[in-house]
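Working notes, beginning with the structure itself.
One protein chain omitted, others in place.
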């Protein structure tokens, strides 16, 4: 296993990384990379054991509903690099049995890769969304054939890929990328049916990053995002060579969507798990700021908090149902129920804005205008801030200000905006989630009830 | 056990019943009573066994999560008299352990009553909502002291009660009434802290009924409600004597709310279970009528059906989570998780109108204007109806008409209106359900997440 | 002008009318026709003048914004036969100038017909929605060519039409039908591009009716619908001859949609005007029943009423804006702004269910279970009903019961269901209304703002 320090050192591997127009060679010198890298390092240290054959205790496939439930809880509280690694490996293991009709070498390579990844204790980014070009055209008909990642050359020892993957969280800070097709492919699109693992520092790999890391000099009024930021990247594969032992699909178009479906499921489970916790956190913010404002007992405010609590409970119910109805692959790996996972994820994404509105309605304008900790420390202003930001005898001005900062940071600033978009788009936008529901909903049962009510089958 | 026929005969017991201004002595001669009575009789026949010590296989307390799950499923498909009987007995068994600090005779009477009710195979109505009078005043301060059911006399062998209970489903067709306080009581309100079982034909008991049974001559265009109606009653207790072995609480104001809370839980579980099935049925209606209209493949219609499916799945997730997280009393009787039950019930009630809107939007105006089966049978009009009500080659005009009738009957006519109100009000209106959430939501966990995000507990 | 009595007599003109499988020759002997006929007769009497050249003061085209505003207000309070007549004539007058490129005879016939209709003081039904058959196919490709009303024969003196129109309100009680294509037509569909006026008793015209008129013996617990019902019909045209002076379009496919668009506009204006009043009525119900329940001052109830009031105000704003931005035809006839009319109509239809939910949430279960006036008159039950249905000292039990009846009748029974569907479907379902918005919304202005924000046009 790696220690946090070993992880940090491992980033100095020659990878090509850009941020806001600049090439960044020393990631640890750039706060937008260094801060999340430190968080990942902390995750390593938390999991570390120096036993000989120790492996990360959270990154392995659940073999029972109970294991899945406990894993899910724990992962929510950990860093995002562990989450994407877990999701990447679960995607491979869930997809693997579906490749049964193909060359058995794929399943062998998958198992070997998973075992090796666990043994090396690496972090793996999920690389799914292609650039897509003109969305009304399939991959093979694009003006630019590289609009979807494709194999441009097949050699005796491996393949060469070209293209780009978008919105890749933590790509700059993981060791490897799991590259998969974003959609089903059709005959004639064999070059696009490519699944493979690529080291982050392989020649030709470049990440162009964006971040919600606060740029402010004094980032104490970003109490959450100053520690929780994680870069997203456009990852460019400019003729990258991948040896065959890291190729898990190559040309079998009928199976191109299997990995995306598996990934979607695990991504939505991860997204849902996060949203369950986030919903609770929003309720907590609402209750605490209501109390800090001295309004904890006001009827219309309590009702809004009730509605937020009901929302949080519904999301949790979705997660509980998804896990309670988990199924296992032939190999005994459990995966969550797709329908419940997806419906709850949809609800969470669709209603997130309403929950934020309730919180802002309860909190008031000081979410935006609360003075900073700097204003509290400045001797010229400290007295005024303390005097005029105290509302309730039970909560200090400082604690109230900190609550306002945390609410703004989480829901009304760059990080809040990142949530607004990410909650919708992770695992596909609302439309994609409707399509998944369409696939899994038991329409025959529903039609049976309706036919019975209408007496259609009465003789 | 009783056969259906024995049940029907048992109704001729001298009970005092009114409908729309008329006294009805022969219930079986009045369709609004006879039809639901026949449905209840059918339920008896379905459960009947002539074994010596046979009892109804569905009416007993679940002793495991698995038993609760299977019971819940089965009860949804049965008649409402079985449902209210099950809920009544479960209410008593769930409340019983909470009476531990009181005279042990109450728990003994409850157990004896439950055993006896099961042995006699009777049906029991849940009598909870009081007339309430001026709602801004407590029971003891009302201008009319009978605004809440109360003990007006205590004799050596029993009590005499007076008052009325509102919205009592199936009261005219059950054998007994389980009378409980509608709310918590305070010292000084001892006479209102009364829980007891009253035979439906006890002297002084009267039911004044309303119904959604269709009054139409030809009720074939009410395919659901012509069979599914169930009368609701204002039940008047005009100085009704109740012997002590049927009195389960008398004067202990601190425990007055225990039964209402238990009943609320089981009612909401029943309501939720029904709504889960109803939501599926609405999806089925939407899909079938879209197909019958020849519009099953149209994008905006499929999306509305997707949203309905997601809603149905969320409700089902709530039910699954409530059962998966069921808890047991000290005596080993399982009851569902209150928070999940309540949150899902709230969602179902709050969103029902939107689901109905989607269905009406998909179905079109013929929900209202489809000709009747009579028009189809009339030789003068049959040809026109068949000619102009056929939309798709796959669905006959008659089937399409029947679907429109079933949709109108279930969602846009008297029975549909009954659902609109009942889905909201069963187990209390939306406000009551918010209050229950407030009681059970884990606010400390939520506040903990928020405090952590705001760094309030950092040193 | 006609008196009410003359109107009633005019119905005995040999028309062919069906209701629920029966042919009805004497309309005034069948309550489902007689009651609305009496309401229409009352409308005649209210407008009657015996002056020589008197005409109905409400049925003529507004020539200023002020006239349109006052007309709109007045028509809302009048019977539906006047409304559909007004809308029919306004449709013709609004469409007329758009026919400029065609044979001028059409415009002359329209003007002559309008003048004559006003002089004869007749009532005219709007016949727009075709049977449609397989909706994925155009009129000319249907298995049954009569799925859309069409000309089956052209004679020297007129045309013969065949087909059916659905959901035609008041068709059985009007003197004439204005028949129009339901959609745009294409070359090759000339026979379907037919607009004409047909007497209700012309040979070959048949109406097959549905109704929400209460079937109950004692309809006093339907205080609104027992007076307000209006039959809807499938109207069959079985080879009906129409002389040319009543033909306003015949074969010019490019103009087929003009009448439907005009009708849609006036229908939506009528629908919106009704919904503005209905929204106020729902607010009034909510406030009155809250007061009758003694809960007028409770915070969460007042807030729901506030939300209902805001909704009612928004709809009214839409109507105000539609009228304030009315435009005139070349001939000086004013018509309302299409975009505002449509957007407000959409909002009213989409949110109606939520308003009803608030009302039901506030009113409580007695909306369904309030005893009847019959129970109040029955000496055996009167005392109980008065005793237990009194909640507030300020409102009698009878008034409270009447409010519950009116709420149930308007929102939770057959008439309420009629509103649920009709509010959505009149003027087209929600999708149709979105399409209208798409046509009229000023997208260039919107894109201009966005381009400016993004700096796309900066040099």
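Worth pointing out:
Letters A, B and C mark the chains as written, and numbering starts fresh at 1 in each.
As a working rule, a contact is a pair of C-beta atoms (placed from the backbone, for glycine too) under 8 Å apart; a residue touches a chain by one contact, two chains touch by 3 or more.
Remember, predicted model here, so these are calculated numbers, not experimental data.
The chain omitted from view is touched by exactly one of C:132, C:167 or C:302, namely C:302. Contact with the undisplayed chain is limited, among A:206, A:226 or A:345, to A:206.
In the full complex, subunit C touches the omitted chain through residues 223-224, 277, 280-285, 287-288, 302-303, 305-307, 309-310, 312-314, 316-318, 320-322, 324-325, 339-340, 342-344, 346-347, 399, 402-403, 405-406, 410, 431, 433-435, 437-438, 441-443, 445-451, 453-456. Seen from subunit A, the chain kept out of the figure touches residues 18, 20-23, 129, 131-136, 143-144, 146-147, 163-164, 166-167, 206, 208, 210, 212, 214-218, 221, 232-234, 236, 238, 293-295, 297, 300, 350, 352-354, 356-357, 360-361, 363-378, 380-381, 384-385, 387-393, 408, 411-414, 416-418, 420-422, 424-425, 429-431.
Those residues of subunit B that touch the chain absent from the view are 299-300, 303.
One rule holds for everything that comes next: only the chains that are shown with their structure count from here on.
Comparing the contact residues of subunit B and subunit C by number shows a mostly shared set, over half of all numbers used being common to the two copies.
Of all chains shown, the one whose average CA position lies nearest the global CA mean is B. Averaged C-alpha coordinates give centres for subunit A and subunit B that are 42 Å from one another.
Shared interface positions of subunit A, defined as residues touching 2 or more other chains, are 303.
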